[in-house]
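What you see is the complex with one protein chain gone and the rest in place.
== chain A ==
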């Protein structure tokens, strides 16, 4: 139930505060940013198309921006458009106070490029390509890519089925002390 009114109702605000990790100020700020994304003639729309969301400065240069939109979108047409509640979900999952479980769940879904519920070799290859950038001199050679993927699978695939599922992913993540800090999108002052 996205709202196009310029003000959020008090009930709605407290409900969002309960169900997400955002504070009141952050929700109001999010509402302001979201309303800016909706241009004037789209007043009747309840969801913002993906191109507009990708124009946000925080997401513009992020190599995972399209995946982020797809993961958080609940639209039936699977076009990556976000309602206001999807937008709040996005901010909540990337906020500083989100739990490790939430972050790892959404990170897994973002990295799962083919949406089959596991990270297989193709997903990992796409992930590494996103990480290393678009230019030719930063990409890994095919030989290195193959070795990297086989090393990753060797380290994280416990049941040896060739893919990394959610539990194995969370197991790998739990060993890293930097995960929670790195997966925060917006600063509190933004």
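As a convention for this text, a contact is a pair of C-beta atoms (placed from the backbone, for glycine too) under 8 Å apart; a residue touches a chain by one contact, two chains touch by 3 or more; residues count from 1.
Please note the rule applied: contacts and distances are computed from a predicted model.
**Q** Select, from "SERINE/THREONINE-PROTEIN KINASE RIO", "Transmembrane channel-like protein", "Electron transfer flavoprotein subunit beta" or "ER membrane protein complex subunit 4", the UniProt-recorded name of the complex's unshown chain.
**A** Missing chain, UniProt protein name: "Transmembrane channel-like protein".
**Q** Since one chain has been left out of the picture, which residues of chain A touch it in the full complex?
**A** 1, 11, 14-21, 57-64, 72, 74, 76-78, 85-86, 88-89, 92-94, 99, 101-102, 105-107, 111, 114-118, 120-122, 124, 127-128, 131-133, 135, 138-140, 144, 147-148, 151-152, 155-156, 158-163, 165-167, 169, 172-173, 175-179, 182-185, 187
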